[in-house]
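Here the complex is missing one protein chain, while the rest keep their positions.
This part shows chain A:
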């Protein structure tokens, strides 16, 4: 599944960051590397972007970009 499909409050682990260029590089630089645990914290009031939690901090990314991030299924809550 991809990161945008993960429900609010659920955790998973990153498998791969797809896409290309500046965006992908930025995601990797921000620590979205394979095996990193991520949790979806919330969705913005207008339905996009989303707020995720990883490596002890909060990051916001757009749903279109979250679709490019492959994650394992939902881990235990």
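Following the convention adopted for this analysis, contacts are C-beta pairs under 8 Å (C-beta built on N, C-alpha and C of every residue); 3 or more make two chains touch, one makes a residue touch a chain; residues count from 1.
Throughout what follows, contacts and distances are computed from a predicted model.
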Should one name the undisplayed chain from "Glycosyltransferase family 2 protein", "tRNA 2-thiouridine synthesizing protein A", "Cysteine desulfurase" or "Ferrous iron transport protein B" using UniProt, the answer is "Ferrous iron transport protein B"
Residue, one of A:2, A:33 or A:74, that touches the chain absent here: A:33
In terms of residues, what is the contact footprint of the unshown chain on chain A? 16-17, 21-31, 33-34, 36, 41-49, 51, 55-62, 65
